[in-house]
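One structure follows; several queries about it will come next.
All protein chains but one are shown in place.
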Amino acid sequence: MARAVSTKRKLWFTGLAWLIGLVIFFPILWTVLTSFKTEAEAIASPPSFLGFEWTLENYATVMERSNYFRFFMNSVIIAVGSTALGLLVAVPAAWSMAFVPGKRTKDLLMWMLSTKMLPPVGVLIPIYLISRNFGLLDSRAALVVVLMLINLPIIIWMLYTYFKEIPGEILEAARMDGASLRSEIIYVLTPMAVPGIASTMLLNIILAWNEAFWTLNLTTVNAAPLTAFIASYSSPEGLFYAKLSAASTMAIAPILIMGWFSQKQLVRGLTFGAVK
Amino acid sequence: MATAHSRTAARFMLSPAVILLLGWMIVPLSMTLYFSFQRYNLLMPGQEAWVGFLNYKYFLTDPAFFAALWNTLMLVGGVLLITVVGGIALAVLLDQPMWGQGIVRILVIAPFFVMPTVSALVWKNMFMNPVNGLFAYIAKFLGMQPFDFLAHAPLMSIILIVAWQWLPFATLILLTAMQSLDSEQQEAAEMDGASVVSRFIYLTLPHLGRAITVVVLIQTIFLLSIFAEILVTTNGGPGYASTNITYLVYAQSLLQFDVGGGSAGGIIAVILANIVAIFLMRMVGKNLET
Partner (left out) sequence: MGSISLNKVSKSFGDVQVIPPLDLEINDGEFVVFVGPSGCGKSTLLRLIAGLEDLTSGAISIDGADATNAAPAQRGLAMVFQSYALYPHMTVRKNIAFPLKMAGMDPAEQDRRIAGAAKVLNLTDYLDRRPGQLSGGQRQRVAIGRAIVREPSAFLFDEPLSNLDAALRVNMRLEICDLHKTLATTMIYVTHDQVEAMTMADKIVVLHDGYIEQVGSPLELYENPVNKFVAGFIGSPKMNFIAGAPAQKRGADSIGIRPEHLTVSRDAGEWAGVVGVSEHLGSDTFLHVNVDGIGMVNVRASGEFRVKYGEQVFLSPIEEKIHRFDAAGLSI
């Protein structure tokens, strides 16, 4: 099958790919580097790449000044909360559509997908007014619910494609072996579905963490997550590049790491299973 | 496949999801529709009245609407062009034998995981700023005048930022599709005397066809709703130079508190998105059958 590839050719491709990869990655790298500089060095001309005095001062300043921890916790609560709530609703739904398909299952799936097509501005005003009237503006609860709803179709679809891959014969075998619906779910289905559920969870946390329409429009102070916190740097005072970089690094680091782990599932999730 | 008992249980487990999504779709959307026929401004309470299509008339004849429509199309089209062409090129490159493929892959997809507000601010300040940005420094180093990207080419700058965020997505999907290409088919074509170029045109591209369509349609859905990048870089300006439909509706309703006008804009955005959605649904629907 595989053929020997000439070393020269391989070397050439390696060089080109690494060059392009580094160019694409550079803004992130630059942000991380800048976060360790002093403000003066951050705007120094010529810019220093590695030969600067490394400092953690910016991280300390950001944490002190801006109550960073609260924004971070808001992000965590909103991302994890909306994902958990979404899974709670989606797992049974995807299970039943995958294993007990009816005549209208396909239409139902398509309809769920269609709700994802609704542009957020189309419902911005009602959601804003409803939240305001119930005193839920700038509350984490409202964001958890809204983000759960906008990502629910993706969660259901992803789980559906994973569950579809579990052969129905195995569940029938369990039924023949005397398993009740409950033990079928506990002993057979869940262990086999865990990898799929885990990747669905991961992708959804990433999507919720980075969501920047509802989080910006429905929060002001109390419930504001990191997206809103970073946005507050858009009207700067004084020298702020290093501090912006430190805040940015902290905001993207956890999700960048999670994202690298979930690359494969990402494709499936975001294309609704159309590309695997 | 199943017995009556399991069918009842299935319906029961399906209902919460259906009810929630049904509610999410019907309640706010019908409220938007209702508001769009009302004179309703949050700054002038108590003056609500039925005005028919007046809001639509104002919204659709406002020069800002045409600017925003044009910007939306440019934004979606520009980003699609860059990401699809770039994505195919990158996918082909990453599919070649090389050392450290996994690491390059990680480098390339990283921008997708950066939250929109971060990438917009980093690009705005650290790269595109005409005084302290890296691009300004490079221009000065080359003896050129630094260019104020966001002031003089705001839409192009936003397209660049958004394309940087979405290029990884296109690359990743196209690469995944590329790797599912049947190697025996390639070898058969090679035996038949097809050159590298004709193999790419007659085998690889048609194979990628579906993945490209998926990339285009899904990105379009997301790109129509670009918001945070505009909010933190240009605020839609200068003038309306970088305002898209989403931002225009936001400005109308939450900055000017014109609920009626904003709602009319929202409904128009829904109609535009639906035109795209119909195509996407057909694609995914076809896939369900196989």
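So that you can tell them apart, the chains are marked A and B in the order they are listed, and the count of residues begins at 1 in each.
As a convention for this text, a residue touches a chain if its C-beta (ideal position, glycine included) is under 8 Å from a C-beta of that chain, and two chains touch if they have at least 3 such contacts.
Keep in mind the model is a prediction, meaning the values are calculated, not measured.
Participant: Out of A:A174, A:A247 or A:L266, which residue would touch the omitted chain in the full complex?
Facilitator: A:A174
Participant: For the chain not shown, which residue from A:V62, A:L85, A:V188 or A:A242 touches it across the whole complex?
Facilitator: Candidates A:V62, A:L85, A:V188 or A:A242; residue touching the omitted chain: A:V188.
Participant: Would you write out the residues of chain A that touch the absent chain, in ascending order?
Facilitator: 103, 167, 169-170, 172-180, 183, 187-188, 191-192
The rule is short, and it goes like this: only the chains that are shown with their structure count from here on.
Participant: From the mean C-alpha coordinate of chain A to that of chain B, what's the distance rounded to whole Å?
Facilitator: 16
Participant: Which of the residues in chain B end up touching chain A in this complex?
Facilitator: Residues 1-2, 6-7, 9-11, 13-14, 16-18, 20-21, 24-25, 27-29, 31-32, 35, 90, 93-94, 96-101, 103-119, 121-127, 132, 134, 137, 140-141, 164, 167-169, 172-173, 176-177, 180, 183, 210-211, 214, 218, 221, 224-225, 227-228, 231-233, 245-246, 249-250, 253-254, 259, 262-263, 265-267, 269-270, 272-274, 276-277, 280-281, 283-285, 287-288 of chain B touch chain A in their complex.
Participant: Considering only the defined contacts, which chain A positions touch chain B in the complex?
Facilitator: Touching chain B from chain A are residues 1, 5, 9-10, 13-14, 16-18, 20-22, 24-25, 27-28, 30-31, 34, 43, 45-47, 89-90, 92-93, 95-97, 99-102, 106, 108-130, 149, 152-153, 156, 168, 181, 206, 209-210, 212-213, 216-217, 226-228, 230-231, 233-234, 236, 240-241, 244-245, 248, 251-252, 255-256, 258-260, 263-264, 266-267, 270-276.
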